[in-house]
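Data block below; observations after.
The other protein chains are all here in position, but one chain of the complex has been omitted.
Think of it as A and B in the order they're written, each chain with its own count starting at 1.
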Amino acid sequence: MSTIPRNQWYVAAYGSEISNELFARRICDEPILFWRTAEGTVVAHADRCVHRRFPLSQAPSRLVDDKVICGYHGFTYGSDGRCVAVPGQTKVPRTARLAPYPVVEVDSLVWVWIGDPALADESRIPRASYLDAPGWTTVRGLEPLAARFSLLVDNLLDLSHETYLHGGYIGTPEVASTPITTEVDDDAGAVYVSRHMDDAECPPFYRESTGLQGRIARWQDIEYTPPCLYKLHSRIAPVGSVPNPDGSDPDAFHVEVVYAITPETEHSTHDFWMVARDFALDDDGVSAFLAENNRTVVLQDVEALDVLERVIATEPAGYQELSINIDTGGLAARRMLARMVGETPRNAPAAPVR
Amino acid sequence: MSTIPRNQWYVAAYGSEISNELFARRICDEPILFWRTAEGTVVAHADRCVHRRFPLSQAPSRLVDDKVICGYHGFTYGSDGRCVAVPGQTKVPRTARLAPYPVVEVDSLVWVWIGDPALADESRIPRASYLDAPGWTTVRGLEPLAARFSLLVDNLLDLSHETYLHGGYIGTPEVASTPITTEVDDDAGAVYVSRHMDDAECPPFYRESTGLQGRIARWQDIEYTPPCLYKLHSRIAPVGSVPNPDGSDPDAFHVEVVYAITPETEHSTHDFWMVARDFALDDDGVSAFLAENNRTVVLQDVEALDVLERVIATEPAGYQELSINIDTGGLAARRMLARMVGETPRNAPAAPVR
Partner (left out) sequence: MSTIPRNQWYVAAYGSEISNELFARRICDEPILFWRTAEGTVVAHADRCVHRRFPLSQAPSRLVDDKVICGYHGFTYGSDGRCVAVPGQTKVPRTARLAPYPVVEVDSLVWVWIGDPALADESRIPRASYLDAPGWTTVRGLEPLAARFSLLVDNLLDLSHETYLHGGYIGTPEVASTPITTEVDDDAGAVYVSRHMDDAECPPFYRESTGLQGRIARWQDIEYTPPCLYKLHSRIAPVGSVPNPDGSDPDAFHVEVVYAITPETEHSTHDFWMVARDFALDDDGVSAFLAENNRTVVLQDVEALDVLERVIATEPAGYQELSINIDTGGLAARRMLARMVGETPRNAPAAPVR
């Protein structure tokens, strides 16, 4: 049985990835064709010609004047997915239509709805407006992960691993040794995990980017809205500095580390990562440093999680993990994800029925 | 359940591939050993030593004086498959014999019978005598196809794809736009698909080889005798030229494009292709051009069908195609193949019982 929640919004791409060209990506085990119309709207359809299932993203298929022409026999589709031409006859079968996917482009992200299109509700898309707002600068990337998405959820909900897996980059001894507080908001569909280190070593990632010397106050406030969006509100400040009662926080540096955790298949994941900051906005050196450093950290995770996926593939059934306090947030996230999967009726088809 | 018809003749090799050396090829998921005796006869047996299943085609197995010596323990077999020597004892077990396969070499092709040898009937082998006849020159090749054989049958029965997949080689707009006629002869076990274009663009494949300038009459007459042999009788002539009432056709150029579609496994195929012509018989430049050009076209098909095989591997059960008029011949071929598979008794063994 699938462990991927359906009837959910997922980040399919960065807006900048999609232009007036055919673009394919597998999301939640469904092959999807994306392209941006001449007018600028992103559309998404099943990436299979209705005739003989040739992928429309596959050359010599091509996009001409906002119409997709299949490279095998020339079936031609408009931006609404309807077939407008077939070979050898003038009548086009009424049912010849590519299944459309609801798409929303917001906060520099292209979200796609996986499941029953009738249930797609844009208001449920979690926001991260700083990714695309004045006063912020963002670097970003996308790494392929050969592991199930839940392993990345586990990883990100328990940052004590920074001390060991990312030592010398973002990890210091205080991350593993400082207890966390965890909150679960089932109504909002969110898990919060906080770790406030009031007097901690400053790791290179923040020392180089902020210029802070000496020890720091380092706050990690995680906000995860399953299944897809993970936000780490990171506050870095001189020791002793706290935000003002009105919320202003002039002595601190704020970094929003965002992950979009999108299943590609049951056993692989699109690992979208973004780092937004409210300082040194035009400093290309800081941008380059944060991009390169965070990518290194992400690749350390990718290597470890790829190993875990292979481990799981060969382990005996009924294998038991042992969990401790640091896992509270991760376990809460697992329960939410399990409920989401359970919401799918038992006999649901493996593919969308539209 | 297998989709490969048994109790059928299949092309296993070109005659030129088989000499007085051990030669292995998997046909319909059966590993077969071929070799040509000193007298010139092609023989075929199971490519597994009866002792410990070592492939007799695998070094250091070798052929010495028309006897096959297993490279593992030295079991030795004659051209009839009977074991004539074993190690450590002089008595050879009576049952030590390689299962033999009926083989016929005709029209430059080596045909092998897959199924019950008692049912092998040479008269059922479809012929293509021009492959080996005076007045014709043939070029040929063999490409490995990582796709089930039925995808190649689909492909070849519907040539409208030439316009899209093979544009610039053999495709022109008229192929896709000209309607076809389809005939099914269940008694003869053949499907016929014809497309007569009386005023069409001449594609490079025929322009370069025939020297014809301007538009042409282009006839495509397909004759497919499932499961293995596909013949495309191609007639190229100046616009307005028709054959004489006596069948002579002096102004036309005739090209016989032949495919032998032989399953290697359930998911891979030997794609034998041949192009015979009745003009420019001794022109090596025309031979080289047709060989190179047709190979390019075949590789375009191979690339597309390999993609389709991978698509099928990940698609949900019950996926539905949409068929239109151009598919009439392909659907008829599918029905014939399905009947052939159905003729195999339900409890038939996966391997031949002899």
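The rule we apply is simple: contacts are C-beta pairs under 8 Å (C-beta built on N, C-alpha and C of every residue); 3 or more make two chains touch, one makes a residue touch a chain.
This structure is a prediction, so every number in the text was calculated from the model and none was measured.
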*So which of B:Val11, B:Val50 or B:Val275 would be touching the chain we can't see?*
B:Val50
*Among B:Pro60, B:Gly214, B:Pro245 or B:Gly318, which residue is in contact with the omitted chain in the full complex?*
B:Pro60
*Touching the left-out chain: which of B:Pro87, B:Gly211 or B:Gly342?*
B:Pro87
*Hidden partner chain, touching residue among A:Ala38, A:Val64, A:Ala118 or A:Ile324*: A:Ile324
*Touching residue (missing chain; options A:Gly15, A:Pro100, A:Pro117 or A:Gly167)*: A:Gly167
*Pick out which of B:Tyr72, B:Trp136, B:Tyr169 or B:Phe279 touches the chain that's been left out of the picture.*
B:Tyr72
*Write the list of chain B residues that the hidden chain touches.*
29, 31, 48, 50-55, 58, 60, 69-74, 86-89, 93, 95-96, 349-351
*Kindly note down the residues of chain A that lie in touch with the hidden chain.*
154, 158, 160-161, 163-165, 167, 176-180, 304, 307-308, 311-312, 314-319, 321-326
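In this text, only the chains that are shown with their structure count from here on.
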*Determine how many degrees of rotation, between 0 and 180 and to the nearest 5, align the Cα atoms of chain A with the equivalent atoms in chain B.*
120
_How many angstrom lie between the centres of chain A and chain B, each centre taken as the mean Cα position?_
48
